[in-house]
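This view holds just a subset of the chains, kept in their places.
A, B and C are the chain letters, set down in written order, and residue numbers restart from 1 in every chain.
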Amino acid sequence: MNWGVLLFPGSNCAEDCFHVIDSVLGEPVRYLWHKDTDLGQLDAIILPGGFSYGDHLRPGAIAHLSPAMTAVKAFAEKGGLVIGICNGFQILTEARMLPGSLLQNKGLKFLCQDQTLKVENASTAFTSEYETGDVIICPIAHNEGNYYAKSETIAEMERNGQVLFRYCDPQGLVNDSTNPNGSINSIAGIINRQGNVVGMMPHPERSSDSVLGLSAGKGVFVSMIKHIQTLNS
Amino acid sequence: MTKKKADMEENLWRKAGLTDSEYELLTKHMGRAPNVVELALYAQMWSEHCGYTHTRPLFKHFLTTGPRIVQGPGENAGIVDIDDDEVITFKLESHNHPSAIAPFQGAATGVGGIIRDILAMGAYPIASLNSLHFGHPGAKGHTRWLISEVIHGIGEYGNCVGVPTVGGEVRFSNAYKGNPLVNAMCVGFMKKSEIKKAIATGVGNSLMIVGNLTGRDGMGGASFASKDLEDENDEDRGAIQVGDPFMEKLLIEACLEVFAEDYVVGVQDMGAAGILSSSVETASKAGNGVEIDVALVPKREEKMRPEEVMISESQERMLLIVKKGMEEKVNKIFHKWDLHAVVIGQVTDDGFYRVLEDGKTVGEVPVWSLMDAPTYVLEGKEPAHLAETLKFKNEDVEIPKDLNDVLLKLLASPDICSKTWVYRQYDHRVQMNTVVKPGSDAAIVRIKGRDKAIGITMDSNGRYCYLNPKRGAMSIVAESARNQVVSGAEPIAITDGLNFGNPEKPDVYFQLEQTIIGLSEACRALNTPVIGGNASLYNQTPEFGSIYPTPIIGMTGLVKSLAHVTTMEFKAAGDFIVLVGETKDELGASEYLDRIHGLVTGDVPELDLELEADTQKYILETIRSGWIKSAHDVGDGGLAVSLAESCIQGKLGAVVTLDTDLRSDSLLFGESQTRFLLSVAEENLDQVINEAASRGIEAAVIGRATQEPIITIHNNGLKLVDVSLDDCSNAFNNAFDLLMKADA
Amino acid sequence: MLKAIVTVMLKKGIFDPQGRAVQNGLKSIGFEDIKSVRVGKQIEIDLETADKTAAEEKVHEMCDKMLANPVVESYSFTIKEI
């Protein structure tokens, strides 16, 4: 399957995503450039983490207006798989490809740490490798990860199974004390209604290369690969 | 010359920070009196900051070569060989004075500056570290604000630029109350063939400036940085430099793309004294001259005077020496990243440093003379306090009744406690190479695609150097190397940051000289040459006096296989705990005396460098043999604290039984050197003990790790410590949060 | 030339942790009778034009497209000659 990692100026985690797809998973992958309007033949696009445009103004505020984002939107409208990780998630909300917005962490500090997540819906193209209720470790590293949306929007997403991951403790407990950043309902990752666009603050790629001691996040990418394989077969 | 005119000029050179004799010397070099532009050039290049006027003569003590040393001091950063035609380059730099005034920006630009040094070598920056020294935060908030802002600044810059901040240290003493220390280190990786130098070869080649626009930032910072904070005034400060990590990230990407082509002959970052020092240094190395037209420099502000343009310290700028004819190609690559590379001058053959404005010469001096800053060798005098502190005897203090309480207090000491509060604000994982994250002894960063990694540490101990400058300095190098070997790394080389008070004071000069001698001796013994460094002098304030003499060591080591990577925490209940090295009746200079008795006194523990080297070799080899499950050095707070740290991180208890005649406080909290705490599985225990015996190294089984979450320590049948793991963990893990509590 | 001064604030009802922190900070140094603090952005834009009506329209567009995120923020601005 063909992967693309979209590079904005300041996308620090592009190489990390590339490394996981290429060296860990052995899949074909190339970089996409933010100024390009034609992204070529692709099965999945990763919007990587980092500080596109230095996070100036708001994270994602400048990046989402890039020419390549028009192409990403068109790709998603045709059903292509898009995953935004950390800054990528912020860009997807700024581009209104996902509902809500990511505000500054409640504690007002950047947070870099291992984080346990509960898989809330394992029947998507991005989570089929997990069981609903699984607890996985996926590091976070962000200053604006505090997910906010209007209460109607939240209720609708909850009803539709659009919440993919929630922050929790190692036992799977979800409450205020296990919520690192103040996100409503401890939301860590969501999927759009159509089921092909995902945004998540935790970094599955940082939990994919076992040399670094974690590998539970790999399931996200493996799920995507299996989904495409099923489609193509 | 009329009397009046002479007076004016006198004022001018003194204002610029030059002494009368320096002024005389430069007029001799020039063969005439300088104009304002020329005076500014000398004032900058001959400052302590650029010219190392007080420290350069002392550098002769350093060992700077060795089998793995590819580049010693003299370039932007030193380079060491890590096999497979791959090298790493690293350096540290202080940003003390800027951080005292504008802590967020000061610390942030410190990080940015050292990253550009690494970039200038042609390397990709792969890791940052920082060493921070503050006063104790009192009830009122200034110090707490400083701490918070400095850490925030380091985090924001590092996180945004995409270089993981993998380690460092934070230490506290009121010696730093008015004058905090902020030293940042960066490590870069490249292939040997990719090394770049700061050299302006090839007459006719172009000088191109890339990155940010030039403004009046940090005006005079180069000479300002060498002045007392006490006689600083608003005017001296000029505008504070503001860091732009986003620009730096673009610079890294664009520069490395340009370096991959055959377009540039030399690279230099712009640090202190900006365009001036970067271009003088490159020209001097090549034995060439350069000319620069200030009108060509892209500026952010209007009506900048030529000397302002030359010495501005606007951040995120680099100087490239580009082959004639390749300028457009270079610019094209920068353009892709929405940057521009602009020609501002040429390499010339006449050996002059020439400043033009719109083609008209406004300053012209011999390049060599700018690089030839006069140096000062002064007479040191032993600081008066030593006569008093060296008299200290252990009997001067009483052994506290409740040793559990002492242990908990030490675990909560700001020097010792967990720094999670700090490093969770740093992205220490971006680039996905951080195998051992902050919180263990050395940070371990892997080299992708290879079965190897590098160990990186930063260490200092101002109190040790205050109480015994030479041995204190030796201890820091030894401790750094211990942190490397316990992590499975073979120490390779160091970079040093010399943070001192005013060297013109004889006692400070004594500290400076003795410290350098101490560093040198230890580096020779442990085979870790000095490949670069930085000096920050004049760290003092009228209110709090001089800082402790504070050399800071940044060390790198090579982990030859990822299988050797070892961390400090106990791994399994039942594993045997082995103490390597001899514990003596040494309380002097300890964290224990300072925190528990409120005494900064005594002599620094003895250090036998030969034994140190042998013991380290033993530790490394047993780790490489796969016999060791955890390894930790015994450092601040002594044996009990190290034991507790291994328990806390491993979430295991321990039962330890000792059999010595030592005072219980020396035994538990004394800081005798050259000691290590290992945990070993039963099947390897004999090998570990026998190997030590065969090398004449002391190693004894002192206990076992336990499932039961309690730490007990007995001596001669007497129970000295009996404390729950929870209490230890809470003391250790919560202390920094509590310290910063008022930080809303 | 014209200067547009744009203010972007979090919408009412959305918790502003920074405002809360500033309030607590002020309290801790003795400023007690503060009911609430909110922190937002002020963006000053110098425009090379003299046409105020056109400028107004433009600034509106800038805000809608980039300067504010309507999901969480509201904006207002004034324009003056400089």
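Convention: a residue touches a chain if its C-beta (ideal position, glycine included) is under 8 Å from a C-beta of that chain, and two chains touch if they have at least 3 such contacts.
Just so it is clear, the model here is predicted, and its values are computed rather than measured.
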Stoichiometry of the complete complex, in the labels shown, is A x1, B x1, C x2
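As a convention for this text, only the chains that are shown with their structure count from here on.
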So, in whole Å, the Cα centroid of subunit A is separated from that of subunit B by 36
Taking each chain's mean CA coordinate, subunit A and subunit C are separated, in whole Å, by 30
CA centroids of subunit B and subunit C: separation to the nearest Å works out as 41
Multi-chain contacts in subunit C, i.e. residues touching at least two other chains, fall at 21
Flagged in subunit B as touching 2+ other chains are none
Listed in rising order, the residues of subunit A that touch subunit C in the complex are 57-58, 61-62, 65, 93-94, 100-101, 103-108, 146, 148-149, 182
The residues of subunit B that touch subunit A in their complex are 152, 155-156, 159-162, 244-247, 249-250, 337-338, 423-432, 434-435, 446, 448-449, 562
Given the complex, residues on subunit A that touch subunit B span 9-10, 12-13, 15-16, 19-20, 23, 50-51, 53-56, 109-113, 139, 141, 143, 203, 205-206, 209, 211-213
